[in-house]
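Of the protein chains in this complex, one is absent; all others appear in place.
So, chain A:
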């Protein structure tokens, strides 16, 4: 693959050389033709003339051009002399002819245009030019734009020889171009000035973007990441990835998807007949045939993970069924053109093999009936995730409790769907004892009875996400985590468990949502193992509770992600307490914690969401402004 790459580069170089060779030939032809004309006027055409004629180059044309140029140069030389003397006699130089005035005005207009251009602003910012040198910079850009393009002819600024401009042609002292030989001479005396540092403030957006990706601002990125980015930059020149391991292929798939660069052409790079899984996170640019291609060229697929699959249609599923493909994991986002009939057929034919099923964003199909068929025909499902399926509601919830092998359950309905507590209780009662992860988002009015059921039935949970609820009470949450026989959780997301009565910002007497007692009980229960903790918008957790949880004798050795956004009580002191108790912390998210003004953070920590705070990283100070 890389050979091809190099080959192509070499090819380009050859082409360029080819051009300059033909340039030389033309020059030789000029001279040769003159000679033949003189020595052999009657003998007709020379072999060279024939050859040139066959390549559509007329010797006569070259000759006349040459004569014309010579004459013009002579005329210019004689014209210039008087004008020089004129300039010497009158101190302010006046344009000698109306043609010059037009030229000058055009030039000034061009420079004014350049001064308004983005390119100018960018260069000015980068180069740190002051206002006085604005004109110089504009003139410089103007000259650069008017310079000959590669492949055109130009006269060398130093030796006046005519030559072909190439991308490597150097600029002379007065802004003109230099021929190959003079370029070489020039290169030695002129060293590049050191690259100027970027002015502060320019990179702020990029820095924040990197922080959100969890990249810390100091030190270099890993070579692996740098290379993956580079490969993504040049993805359109790559013909084959060679034998990249699946883990790298997955990472590349992620980066390309993020850049929206997964196209029918780049798709080919990911199709490996011997691999059993495909993960593409952005399929919006593929069409129905491309899905067929994926299935046809990877017959051993057991895992299909495709997102933004707008053009997926019934035929694709029919193909899967015809081939009786051995698919165990099916993760599809936005497969909206598939009909209910087809979903039901799929579950009936292939459902018995499914181990995991994840579906997002279906609005025109997949109703309660289809969900019931799914629960009936896919008895071995271990993982089920249904998010934003518009047609589902309470009616199908009870069916989930019939999935006896279920270990991971993740549900999120549409905002408008009011979910009742009873069917959820039924699910927890029947499969709760084997559940390893449970995620229920936006079950806004489900009450404390769910927490009691979790307390009673769940033993094996490691991941728990209960978010966007305004009915759970602090008491109920505290009771869930106190004396819970479930093992310590590693992933806890309880964001936005809070009261939403706008008229009463402090909330009722008896706190609603995760407040002080619930938070303390949670950390008592899971503190030893928790790796990921999100309590954003749980705004009734008090300063005292934070102080108690992150007291001097407490240690949360595994915690690497903590989100406490919108906990407005958090200040510099609490941040230092948190950092002391969480030695493994890599990301700390603190949006809207305005009391954070001046903090000292260890290396390798990405502090996200501060506003105008001074952040000190082990001796490196950076002040950040809005």
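Note that in this section a contact is a pair of C-beta atoms (placed from the backbone, for glycine too) under 8 Å apart; a residue touches a chain by one contact, two chains touch by 3 or more; residues count from 1.
Operating definition for what follows: contacts and distances are computed from a predicted model.
Missing chain, UniProt protein name: "E3 ubiquitin ligase complex SCF subunit sconC", from among "E3 ubiquitin ligase complex SCF subunit sconC", "GPI transamidase subunit PIG-U", "EOG090X0BA8" or "Sen15 domain-containing protein". In the complete complex, the residue from A:64, A:117, A:146 or A:221 that touches the missing chain is A:221. Summary of contacts with the chain left out: across A:167, A:245 or A:505, the touching residue is A:245.
Residues touching the missing chain, restricted to chain A, are 1-2, 5-6, 9, 198, 203, 207, 217-224, 226-231, 233-234, 237-238, 241-242, 244-245, 247-248, 617, 619-620, 622 (touch as defined at the top).
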